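What you see is the complex with one protein chain gone and the rest in place.
Chains here go by letter, A, B and C, matching the order in which they are written, and residues are numbered from 1 within each.
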Amino acid sequence: MKVKPRYIKPELMACCGAREIHDHDVVIVGTGFPTMAANIAKHTHAPHCVLMQESGVFDARPRRPALSISDPCLNPGAAMIGGLVDVMGMFLQGGWVDVGFLSGSQVDKFGNINTTAIGDYHRPKSRLPGSGGANPIGSLAKRTLIIALHDTRRLAEKVDFITTPGYISGPGCRETWGLPPDTGPAVIVTNKAVLRFDPQTKEAYLATFHPGHTVEEIVENTPWKLKVADDIHQTVPPTDEELEVLHQVLDPNGLIAVYEKRGYV
Amino acid sequence: MKVKPRYIKPELMACCGAREIHDHDVVIVGTGFPTMAANIAKHTHAPHCVLMQESGVFDARPRRPALSISDPCLNPGAAMIGGLVDVMGMFLQGGWVDVGFLSGSQVDKFGNINTTAIGDYHRPKSRLPGSGGANPIGSLAKRTLIIALHDTRRLAEKVDFITTPGYISGPGCRETWGLPPDTGPAVIVTNKAVLRFDPQTKEAYLATFHPGHTVEEIVENTPWKLKVADDIHQTVPPTDEELEVLHQVLDPNGLIAVYEKRGYV
Amino acid sequence: MSKVTTMKKAIAQHVHSGDFLYIGGYICRPAFSAIHEIVRQGIKDLTITRSNAADDFDLLIGAGCVTRFVSTFLSLGFYGLGRCFRRAIEQGIPHKLELEEYTNLSLPMMLMAGAMGMPFVPVKDLVGSDLLEVKSFLGDQKYKIIDSPFDGRKTVLVPALNPDVGIIHVQQADPEGNAQIWGIGGDCKYGANASKKVIVSCERVVSREVVGKDPSRTIVPSFKVVAVVEEPFGAHPGYVPGFYDVDFGFGFEYQQASQTEEGFQQFLKEWVFDQKDRTSYLQHFIDRFGYRRYAQLMADFDYSYPVSYEY
Partner (left out) sequence: MSKVTTMKKAIAQHVHSGDFLYIGGYICRPAFSAIHEIVRQGIKDLTITRSNAADDFDLLIGAGCVTRFVSTFLSLGFYGLGRCFRRAIEQGIPHKLELEEYTNLSLPMMLMAGAMGMPFVPVKDLVGSDLLEVKSFLGDQKYKIIDSPFDGRKTVLVPALNPDVGIIHVQQADPEGNAQIWGIGGDCKYGANASKKVIVSCERVVSREVVGKDPSRTIVPSFKVVAVVEEPFGAHPGYVPGFYDVDFGFGFEYQQASQTEEGFQQFLKEWVFDQKDRTSYLQHFIDRFGYRRYAQLMADFDYSYPVSYEY
């Protein structure tokens, strides 16, 4: 008889994301994970955080999980609906967005993200969707939270194409390019670990490992020489409060399990 | 016994304005004269011309004469209401406006208009309201129609302050400054005459004199050496059709007579 | 988290002498009750801005609150020139007023640029006029002319504006500050969003649910708003679409009073200093002119058609 686990990996990852959100944060989200993470935060420690979608929606009240940033369920009940120029221009470029969530087919040690092309740009092995809102979110949100699969293909020493700048090629680069001060990637949440960025080197290091994973396994699955935090410890599993919100309020049908099929195990 | 005249001077002037409007023209209007002129055109030879106010209104359906560009009566029934950026940016700067009406405390021979200050700018004898929408309308509308009182104080060789550029200091000036091609003042309608601009010299010349006025009187009341058209003739008085529209549709209460008190006689 | 408060508290807490204020409204939705409160609290040395200004800015200038004005236009419209504005410029009464003058294209674009985090914005007007010749407190930062790097054409750039506080009067807002308008907008949306914080004065506070029934009407999101004040008739003698008409009679009173400095001071005393808030202002209005005149300002009602955002 199979015992139902207390939580699944995507739920742990959503909780990791949630914990990065502070009360009163203005958060720009896509679909899936980010929305789940932001909503966990809203229902626990950050009741005053507010969410927006780049398509033009602020403070939506969806009655079903949104499957895109333009999902029909984002319309009824939202506090404000405009267009891309309102959210990406007036709110994000205007400097009002604290947290942006991003994911990518490739993420490198400086938190640069590739959603454009695998291989050579002009003769891609695989053409990806392109920037969409990723580049401006990664450029202009105060803290970017990155979601990634943890293997040597998805993580990279250097991405094939920088769609969205993290710390580019290291310390001082964002400043040189004129990106706003105090912006940049804060964390990479993977299916094995939480990586943070060294304030000096701007390189991602291992901060916590998820239950069931080891430091050795994680280092092995990271394509750069992964530094390990002095205070390395296990990721705190979802708390009872977090799980209650997840299971009873946000996702009673367990739709988040779809991420398990995408490799988030 | 006083016989009611067939028309008053402000009505003639409004008709002169109306005749400058072509069918399908997009017209930006203020209040009073311009609106009256545009509406005469709309009800006679230019049924498809459309009107807008800089405050953000397109194709208003006022039930009373608007007393300002933000008059309450411009709201109900309009086809589109936005803000200044929509009308002044998206329509005017976007290059869609054919005709703009302007008036000024001083108008000079090159069609430059002063609505900023009489006397020295820094120690004005009389401080006027400022540009408002006048400068961009005069800069960007394809044809600017100017309404002015005809005396040596209101007309000038050179205005004290160019709030709104006409032909500035003569031929080629608008081009040098980079104003859009094929824009500029088309006509000055005064209470005595219609002045047009010489295509070569860009100087205003006498095209037609209103009934009751003479070329000599007009030349005398113009502070620059006013050239007279070879085909100088009398301004065509309001037609029966124009007067019918004015008296029965647009202004049954004869409110336009207020302009007589302001000197338009 | 409700931000509903009184105008007195909102102004005391968020508006300080020396601030740069955007104050919205031109005949339509002027933030008159906020302006009266600013005068009442004796706030000084303000820099103010809006495209198109009228009796509200004239009063603020006459009351001595303003030292700098990023302007395009000030007049009493139908009633002619703004007398306090003229006295300030022509005679330095009550004190000197510095003007940085733009137009109804360039200034709204500067506010839009401020709202959108653009450092500057290209505009096609201003050139060839003396508005380029006169510079005041912005000095060389008033504008720049560059050769466009795209086609070499001479291009005027004007700077973004980011006022310290934006004050707008709207039809309705929820307690957190999501603010909704309909009808003539002026530069209100961009002026408010360009500001570092926003005070929302409104005809009625509505629930968050009411806002959510028609989210396309919202022009300012809650996270920019620091105070929400329910101030019915807050735009008088201006108007609010769907609520009340312009009070032309009162506009004439103001014009007559402001012809002289003494008349203006008497007007201030009667309508600002002797009133402790908007309620007492309206009480005084009714005492002075009768309820009938007050009631006559009330707007007719005509339904817009409901739409649905459902799926």
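We take it that a residue touches a chain if its C-beta (ideal position, glycine included) is under 8 Å from a C-beta of that chain, and two chains touch if they have at least 3 such contacts.
Since we're looking at a predicted model, the values are computed, not measured.
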Give me the visible chains that the unshown chain touches, in label order. A, B, C
Option touching the unshown chain, where C:D164, C:D214 or C:D277 are the choices: C:D214
Considering the complete complex, identify which of A:V85, A:V228, A:V249 or A:V265 is in touch with the unshown chain. A:V85
Touching the hidden chain, out of A:P34, A:P136 or A:P185, is A:P136
Absent chain, residues of chain A that touch it: 54-57, 67-72, 74-76, 81-86, 88-89, 92-93, 116, 121, 124-136, 139-140, 161-165, 168, 173-174, 177-180
For the chain that got dropped from the picture, name the residues of chain B it touches. 24, 26, 48, 50, 52, 57-59, 61, 72-73, 75-82, 85, 89-96, 140
Against the chain that's been left off, what residues of chain C make contact? List them. 109, 116-124, 141, 144, 146, 148-151, 153, 155, 157, 159, 171, 181-183, 185, 210, 213-217, 239, 241-242, 244-246, 299-311
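Definition applied: only the chains that are shown with their structure count from here on.
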Over the chains that touch one another, what is the least number of steps taking chain A to chain B? 2
When A-C and B-C are ranked by contacting C-beta pairs, first place goes to B-C
How many angstrom between the C-alpha centroids of chain B and chain A? 58
Quick check: how many Å separate the C-alpha centres of chain A and chain C? 40
Centroid from C-alpha atoms only, then distance chain B to chain C, rounded to Å. What do you get? 29
Multi-chain contact sites of chain B, meaning residues that touch two or more partners: none
Name the residues of chain C that each touch 2 or more other chains. none
